[in-house]
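Note that one protein chain of the assembly has been removed; the remaining protein chains are unaltered in position.
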Amino acid sequence: MQITLNGEKREVAGGTTVQILLDSLGFTAEATVVERNMDILDRSVYATTLVADGDSIELVRFVGGG
Amino acid sequence: MQITLNGEKREVAGGTTVQILLDSLGFTAEATVVERNMDILDRSVYATTLVADGDSIELVRFVGGG
Amino acid sequence: MQITLNGEKREVAGGTTVQILLDSLGFTAEATVVERNMDILDRSVYATTLVADGDSIELVRFVGGG
Amino acid sequence: MQITLNGEKREVAGGTTVQILLDSLGFTAEATVVERNMDILDRSVYATTLVADGDSIELVRFVGGG
Amino acid sequence: MTQQTSRPADPFVIAGRTFRSRLMVGTGKFPSSQALKEALAGCDAEIVTVALRRADLNNPSGDSILSVIDPKRHLMLPNTSGARTADEALRLAKLARAAGCEPWVKLELTPEPRYLLPDPIETLRAAEMLIKEGFIVLPYIQADPILAKRLEELGTATVMPLGAPIGSNRGLKTRDMIRIIIEQAKVPVVVDAGLGAPSHAAEAMELGADAVLVNTALADATDHEAMGRAFALATEAGRIAYRAGLGPERSTAEASSPLTGFLNKL
Amino acid sequence: MTQQTSRPADPFVIAGRTFRSRLMVGTGKFPSSQALKEALAGCDAEIVTVALRRADLNNPSGDSILSVIDPKRHLMLPNTSGARTADEALRLAKLARAAGCEPWVKLELTPEPRYLLPDPIETLRAAEMLIKEGFIVLPYIQADPILAKRLEELGTATVMPLGAPIGSNRGLKTRDMIRIIIEQAKVPVVVDAGLGAPSHAAEAMELGADAVLVNTALADATDHEAMGRAFALATEAGRIAYRAGLGPERSTAEASSPLTGFLNKL
Amino acid sequence: MTQQTSRPADPFVIAGRTFRSRLMVGTGKFPSSQALKEALAGCDAEIVTVALRRADLNNPSGDSILSVIDPKRHLMLPNTSGARTADEALRLAKLARAAGCEPWVKLELTPEPRYLLPDPIETLRAAEMLIKEGFIVLPYIQADPILAKRLEELGTATVMPLGAPIGSNRGLKTRDMIRIIIEQAKVPVVVDAGLGAPSHAAEAMELGADAVLVNTALADATDHEAMGRAFALATEAGRIAYRAGLGPERSTAEASSPLTGFLNKL
Partner (left out) sequence: MTQQTSRPADPFVIAGRTFRSRLMVGTGKFPSSQALKEALAGCDAEIVTVALRRADLNNPSGDSILSVIDPKRHLMLPNTSGARTADEALRLAKLARAAGCEPWVKLELTPEPRYLLPDPIETLRAAEMLIKEGFIVLPYIQADPILAKRLEELGTATVMPLGAPIGSNRGLKTRDMIRIIIEQAKVPVVVDAGLGAPSHAAEAMELGADAVLVNTALADATDHEAMGRAFALATEAGRIAYRAGLGPERSTAEASSPLTGFLNKL
């Protein structure tokens, strides 16, 4: 199935959880926030939240800023 | 009967029109705008508009301003 | 005899030395410089330098300045 | 013979007057001042003043300036 | 190129109406009608602002501002001074129109009396209401480029950023922001408030302002006609210079006399 | 009071000679004689400065500055630019006089080329020598009030303090000292150098300067006649304002519309 | 009076939380994490701002800002940079909170990229929404005293007026308006943006600002720790001077050495 990840189209296998997605990308939960279809996900649900076809997901992190 | 004229309470006789009021105060219609109970009156109706008890009337004119 | 001390005329007795003059005025040599007829006197000669009639003497000291 | 004209060495024939020099260079007396060995020459003597060997001559004129 | 040919190419247009003078004059605080009359004559102003106030019941035939303003030469521009809310500003604008003014209004919303600075929120709200009612709106604002852009997008006829607080005579203290407003504006920029000397007016015009509004400096003058003339000349000077191309600032000197052709040294 | 009556009461006099214009013009760096001609026409200057240099031997009939300056309308004021010592300045002044100039000289002694700033010691020395030789001396100086006073006491016809380095267009950077010089001077004060915009000229005149000298800003302009006109207008504006009485700066606002007579609040 | 006794009496409190340092630091544009680390060490800052951006999918373990910020010493203050509307600002604030930040936010709404100036209308709207959501709001604004007062009345924890455009290093160009904001504010005033040198920070503090925020000047420095130290010292200097009582400007001199007791003249 296809999702939009940080603005890019991506294919992901069915049954992929947010945690699996992060792991596959090499991201650690600590430094990252996940927004799914405009809703912020609590870290506690990463492992139990399935990514669905058409999802728009944003992985956000802190950078230097004034 | 009593009206409020530019913030001051005033006694006026029944049957007083706006025109009569202006004349009695020595104002000419040209230089003045009359607001009656927050409604601006057209000059053409000064002579036919009766002042009613409790009316709030403002006589306004231009002054120097920046 | 008469001298001019810091611009004021003063009477002093004959035989007055600079040291005697300072003592009589209550000045200590340390904090003060003495200029006699435009010549700066060395402290070592205060005791042996006689004040002469008509002398112009300036007692100078440090004050706050920018 | 040789002269220094505005800093440049120049050969001029004997018997050359300042006027002849100016003419040969195409300068009009009006717009130019002549300084010969640091002395300013009056225009009236251009025709009668001979240029001598070793003379230092400056032809000066007005230019735009602030 | 000569002035004769270059000047006509520089019309000053607000809301489709062309003006000759780029100096607007406020009529407040003059010691007498005569003083105001002289100032207006001296600067040959076209746009003059006025305020609306309650008539003095004890002085009906009082010395009127209208005796000085000539409808043939002047556009009387009523301001909304005294208003603290958009509704009060709308009310004053309507009264002015009813009194015979054209539907032009200098929108002025100053909630606090000490510095008389404009309220950006109420000013934007009032501008929207006034435009809906068909008014041509000239808003007095802080030197805020984003606010200026938003007002322009709403449809105001100009923006009138301040140079300094009203009557302070401090000059173009907001120079950097005024410069940005001018760079971004598609409507005329009129610098209002704080211009206390002709050099301030010239500086604003040199930056590219389309016009300036002056009041206090004229009212405070000893010779009102002369000061009016001075501001008119300086405003024109600044405008001409803006169009004639000013040079850049340099951190070192640049000789104005040739650096060659020196005589032999002594 | 009207301009008609007040203006004639303001003659500009240097060394007993009366001038109409308070804007002096430097003639350096113009792209062409035509450009200079237009600038002079635009500002209607009376006093124009020129420099003396070696004639170009390869270009005897070269385009001459004299073709533009009209002895009937202009006083040609030779400067001593290029001189680094009093003796060299004296030599240049004498050459200028021999070339037919009146015995007026703009004394300019600038030992270093980067900022072209005047040397106070040599300038004072040269002024003394020139005055002895019968010259009318207008010295270009740092904005140094004590030096200005000393030159005045020597007998110079004016003092010409700088606003900023020559050609820098930076304006009246020495404002505080210029103000003191004006307050103390008994001879005309002419602000010279650094005035890059009409507003700078107006500001100097508002401070009470008797005149200004401008060159670079005119030479750099795209439209020379227009820029000349702009500086002339601004100089006049500043002078008129100085005489008409400018108001003080205020730290708070002062309402230009009445603070009474407001309508009942909504 | 001595520092020992006077200094403890000067706590810097925002939203009930007391800070030691009055210098806030922005973490953008540093050449490396090491450079930022040195700057933070040099100025011993407590409040440091950060931004939120999309993670780089190709660089998951990328050099993180979090490696430099020490939760024990620093309060990480997320900004809403990138937001052009109140809704986007709210979204970013929530993301930051979800990422573990305390509910503090530097509200930054800059619709246009050239000057990055704040939008007064959206900023006010966003402040209201954020406060409702329980955030402690520090809004970046134009130096607009009326807007500052309105934000304070809404309940923002501070106001953060700009001195000049972000990164311009131009200093306190809005000085007059900042002075008015400080005079009228009941919440801390933090001067943000444009402060390019320690003297700018000191000037803001001398005016009575409660704190300053600096970023570009630190990031641009050659020696980051030294520049951090310089800004910290200047900020403290300005604060101490504000409390110790600065003298007034004078238009004439006032002798610092006695004007009496001179010796007889030669």
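General remarks:
Order of writing sets the chain letters: A, B, C, D, E, F and G. Residues in each chain are counted from 1.
Convention: contacts are C-beta pairs under 8 Å (C-beta built on N, C-alpha and C of every residue); 3 or more make two chains touch, one makes a residue touch a chain.
Predicted, not measured: the structure shown is a model, and the values here were computed from it.
Among F:D10, F:D70, F:D176 or F:E249, only F:D176 touches the chain left out of the display.
Among the residues G:A15, G:A98, G:L154 or G:A237, only G:A237 touches the chain that is left out of the figure. Of the candidate positions F:L117, F:L138, F:V191 or F:A209, contact with the unshown chain belongs to F:L117. Remark: the residues of chain G touching the chain excluded from display are 1-3, 6, 26, 28-29, 38, 42, 51-54, 56, 79, 81-82, 84-85, 87-88, 91-92, 108, 113-117, 165-170, 196-200, 202-203, 206, 215-217, 219-227, 229-234, 236-238, 240-241, 243-263, 265-266.
In the full complex, chain A touches the omitted chain through residues 7, 35, 38, 56, 58, 60, 63-66. By the touch criterion stated above, the residues of chain C touching the omitted chain are 5-8, 25-27, 31-33, 35, 38, 40, 42, 58-66.
The rule is short, and it goes like this: only the chains that are shown with their structure count from here on.
Hopping across touching chains, the smallest step count from chain D to chain E is 1.
Considered apart from chain E, the assembly falls into separate touching groups, namely A, C, G | B, D, F. The chains that touch chain E as well as chain F are B, D. Here the largest set of C-beta contact pairs joins the chains E-F. Compared with chain F, the chain whose C-alpha mean position is the greatest distance off is A. Chain-level centrality, scored on Cα centres against the all-protein Cα centre, points to E. Between the CA-based centres of chain B and chain C the separation comes to 91 Å, rounded to the whole angstrom.
The set of chain A residues touching two or more other chains is empty.
Shared contact sites, meaning residues of chain F that touch two or more other chains, fall at 26, 28-29, 51-54, 79, 81, 91, 166-167, 215-216, 255-258, 261, 263, 266. Pairs of chains meeting the touch criterion are A-G, B-E, B-F, C-G, D-E, D-F, E-F, E-G.
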